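Yeah, one chain of the complex is gone here, protein chain that is, but the others are all in their spots.
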Amino acid sequence: MIDTSMYKDDPGYNIQELLDKPYDPELADREYNPDKPMAGRLTDQGPPHFEQFFPEVIKKNYGKWLTHEFLQSGVIKYTSETGDVMWVVRCATPRLVTTNLLREIADIADKFCEGCCRWTTRNSLEWHVTDEGTLKELIEFLNNLKHPGGSYKFPIGGTGAGITNIVHTQGWIHCHTPATDASGMVKSVMDDMFEYWNSHKLPAKLRISMACCLNMCGAVHCSDIALLGIHRKPPFVEDDRITGVCEVPLAIAACPTAAIKPATVELADGKKVKSVRVKNERCMFCGNCYTMCPAMPLADEEGDGVAILAGGKISNRITRPSFSKLIVPYIPNELPRFDSVCKIVRQIVEAYEKGANKYERLGDWATRVGWERFFEQCNLPFTDKSIDDYRLAYDTYHTTTQFKWSSHTDKMM
Amino acid sequence: MADLKKHDTPLLNELKKGPFPSFVDDLETRANSGVQCCYDLLGQLELSYNHKETHWKHGGIVGVFGYGGGVIGRYSDAPKEFPSIAHFHTLRVNQPASKFYNSRFLRKLCDMWDHRGSGICNFHGSTGDMILIGTSTDQLEPTFYDLSHQFDMDLGGSGSNLRTPSCCMGKARCEFSCLDTQAITYDLTMTYQDELHRPAFPYKFKFKTSGCPNDCVAAIARACTSIIGTWRDNIRIDQKAVQAYIGGELKPNAGAFSDRDWGAFDIQKEVIDLCPTRCMWMDGNELKIDDRECTRCMHCINVMPSALRPGVDCGATILNGAKAPILEGAQMSTLIIPFMKMEYPYQEFKDYVELMWDWWMEEGKNRERLGELIQRQGLAHYIIDILGREPIPQHVREPRSNPYPFWKEEEVPGGWTRSLEDFRKRHAA
Partner (left out) sequence: MAVDKEELKEKIVEFATKKSKFKSKMYIKDLYKADPDAKPREVKNAANELVREGRLEFFSSGSTTMYGVPGFGKSEAQQFEGEE
């Protein structure tokens, strides 16, 4: 068992008592007084202590696990030194979930898993069971749960040498600076990659990540394949509106490249107002100015789209962690199913599946065969945009006579 | 319920097809149970799919009273068409470490969020928080009141605060874990509540804890301080199990390659030759490891988890400074403290945190991440002058290739003040 004696006094320690009481929808309306916000207020209590949500088998075997085995994609068997055995079933979720789905999750947890469940770092859902009979029933139950449109509610998979769930950001669902949609792209790519979600047939694990603008609130820069929304047009400046809705100095200060300068401009009616001008060639299309100033929108149907980076990883296994590299600089937003993004991801994954050695991550494969061969085998054009001209560019220059002949040199001969 | 307004969403309907869970179906199912904002959210998303442009605006709301983080303001730019999502703010809620929940908690949370907001969530946001998407300004305080009084929950970090710490599942399930990742995360979260809720820093700050160098929570790519489990004694070997892998009774990598025929397991080719330091060999039927040469990359342990285990003298390797590319380019965390015991109450770690934060608060520019400050003022300066630690070869991938260190005056015998007169006695002008 875990020693939690030092936490006994923490307010977050005994949540069961609170959970015994049903939600009281009127409590806050009764007790909270906006004129006296500090009255009865609880602050800085932090999250509840994690141990209270563990299934019994985990409480008992915490720190005592001996080994694990993937019985099939998405099903893991754990063995403890106490002799206990536990099975875990992993399912995909789209990250964006409603309380309707959460209630269904609670029902499944009650039916099969002593009421417990867990989410992974990559938005998958995990169920814990302690006997094989329940495991079989749970798998069958999950396989039969579908949304009205036919998609699985909780498809099993995401382990081992396959593609696990895509971590992603909000996109057009709920963000003000996205250059593309996140949930729709993830759905489209995962539909297309589904055969890799629920199988172990790749040379190693493959992680796809998605961020809808270059601020990357989902850090995708160390992924086997990164899908990144990009803007390519500087923001508008609405001179007639800017002084009404923005503080000009804040908009200026928000720009990471100091591309925004104050300017006094004359409106159509001859009135002079304090506004700003954007030095377009310095704009890196981050949208920070729009965050501070609603009169500087930058979204644009033709400017916005998707870049694909590849060959990064996080694990320290065999080789050191590495950044993803820019492979495809721009793909237009093709709605609703992001056909070109899906097609290019498939080209990369299939070339990797064919070419890589067992245990070799995508970036290690590309490094071994050479990036010239990578572009060739993925059947992707190499463009000037993949040659770095930003900070630290020199790190990527090719300072050796060792290179391979490829289609790129053939056509020069 | 009679006046529910459903919008036409022909483009989004295409996203109901295919095997992967459809968020459109989930939202529509909820909308059909009488929730207008789910129809409006789908309607506005359909509009974005038509325009290929977002329809959200940012707001300046930061939190509830006294908090400088945890809430993100959102306003629709099409409020007339979609009035129920005109104000649609987000709350970040600090998740329990490693994200285990029970059904009683989830149901009660659903009751609360159905009452106070849209019933739409992210499980979870990138930082690790549980995200409640969509409520109006007047519901923010009551939602917080409910969370704190009826759930013992609190808001997570945003803005230039300490962001909600997160971790892998650690010892709850993983036999590789060298750290009690949840306990560390819980303790740091509780210790630094003030920094988490109120802006203290030049910019965001992140702690992430992974139990082993496989780094399942991506600490090395995302955290200002990455806490990654390691060991300093020997890999534990079960020679009988090694033979079971060689004999094919146990599946390599715990069965992670099961759907493709890679041929019989070959320990030489798949483990020994892939070891980055070549510190393993077979001595007859015995697997030998020269542990002094091992860099603990986890490959052999990942391939033969029933035969090999990390050592028992465990602690953390502490690395600093990871960040996403904006602005100076992406940075990975860099090795600072090769080994630190991580035992409650983590005093040595907290002493180090104080030194680091004091320096960054003093010297960091606005919106400068810790990793960028280390770059700007120098890694050696940070290690030696700020943290008071010895420089060691492990601090660099390779020594610098330019001979231009900035010598300090006190490092040179006699200092920099010298007699020109004496010099000229030896050298004609």
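Per-chain numbering from 1; labels A and B assigned in written order.
Here is the rule we use: a residue touches a chain if its C-beta (ideal position, glycine included) is under 8 Å from a C-beta of that chain, and two chains touch if they have at least 3 such contacts.
Just so we're clear, the structure is a prediction, and the values are computed from it rather than from any experiment.
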{"item": "Which of B:P79, B:P276, B:G311 or B:G378 contacts the chain that the document leaves out", "value": "B:P79"}
{"item": "Option from A:E56, A:E247, A:E301 or A:D339 whose C-beta touches the chain left out", "value": "A:E247"}
{"item": "Chain not shown: contacting residue from B:Y186, B:F201 or B:W231", "value": "B:F201"}
{"item": "Contact residue for the chain not shown (choose from B:G18, B:G43, B:P96 or B:G159)", "value": "B:G159"}
{"item": "Touching the absent chain when the full complex is considered, from A:P294, A:G312 or A:P336", "value": "A:P294"}
{"item": "Interface residues of chain B (partner: the chain not displayed)", "value": "57-63, 65-69, 71-73, 75, 79, 87, 137, 158-161, 194, 198-204, 358, 361-362, 364-367"}
{"item": "Those residues of chain A which, in the complete complex, touch the missing chain", "value": "38, 215, 241, 244-247, 249-250, 253-254, 288, 291-292, 294"}
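Definition applied: only the chains that are shown with their structure count from here on.
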{"item": "Computed distance of Cα centres, chain B from chain A, in Å", "value": "12"}
